[in-house]
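With one protein chain withheld, the remaining protein chains of the complex are depicted in position.
This part shows subunit A:
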Amino acid sequence: MATLHTKSAARAMMAPAVIALFVWMIVPLALTLWFSTLRYSFYGIDTPFVGFENYTYFLTDPRFLSAFQNTLILVLGVLFVTVVGGTLIALLLDQAFFGQSAVRLLVLAPFFVMPTVAALVWKNMMMNPVYGVISQVLAALGLPPVDWLNNYPLLSIIIIVAWQWLPFATLILLTSLQSLSEDQKEAAEMDGAGPLSIFFYITLPHMKRAITVVILIQTIFILSIYAEIFVTTGGGTSSSNLTFFIATLIQLDGDVGTASAGGIVAVILANIVSIFLVRLVGKNLEA
């Protein structure tokens, strides 16, 4: 944008998109804010103004705290598995081996499976305590079967979601690995660094930016996981995240007011998390 003229032209060009996005965001937000101050239920007739009452209900609901915890565990768990696992798989795929391109394509496959389908497949084919693949393997090893979804609901969901996001993390991290110049690794090798030192001193710092991108993007999506919970455990305090809990408020309790208050709380929490994230890792994105 060198001149005043190009600047104003650019503004005019961008305006429609910016206005559309703004309206798209502000209308639902305003409506939610408005609903959150009403006693608004599917079963009531009037919708009187009640101020902050819905917020009190929501925040003191015992299900809120567990949902909040579950959200954090889910996000951190999936991030941990995908970043560590993605790095390891990317390191493997970066080696030259026979059938490399076919394997790369296969690794990407889970990303193209719809969340509902993925969750169903995992629930019925993998984690079923009687005929699931995992139980079969455990049985073959002489170990007792595990009823994943009943005994470890949140862990099961973390596994499923991590499986879905692993390809994304792997792809981004692999791209970053491939952009690391061979010279730097060779220089480090000449300087006496072994494979582990090269990884920690050269490769990992080089991948910092890519890891940041993976963390930021995945956090946004994992905060709003819904289908996987719905299909596998159907919710409950042990596996509902905030998104699911708020949806429950409408579906089971028919309580639009409290659900709206929850939505606003979730927006605030998500913003706090993202401010933290951006502060924590965002500086990696600078030049």
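What we mean here is this: a residue touches a chain if its C-beta (ideal position, glycine included) is under 8 Å from a C-beta of that chain, and two chains touch if they have at least 3 such contacts; residues count from 1.
Definition applied: contacts and distances are computed from a predicted model.
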{"item": "Per UniProt record, name of the chain withheld from view [\"Ferredoxin-type protein NapH\", \"ABC transporter ATP-binding protein\", \"Bifunctional protein PyrR\" or \"Molybdopterin-dependent oxidoreductase\"]", "value": "\"ABC transporter ATP-binding protein\""}
{"item": "Residue, one of A:Met127, A:Ile202 or A:Ile246, that touches the chain absent here", "value": "A:Ile202"}
{"item": "Touching residue (missing chain; options A:Ala96, A:Ala109 or A:Met190)", "value": "A:Met190"}
{"item": "Positions on subunit A where the hidden chain makes contact", "value": "181, 183-184, 186-193, 197, 201-202, 205-206, 208"}
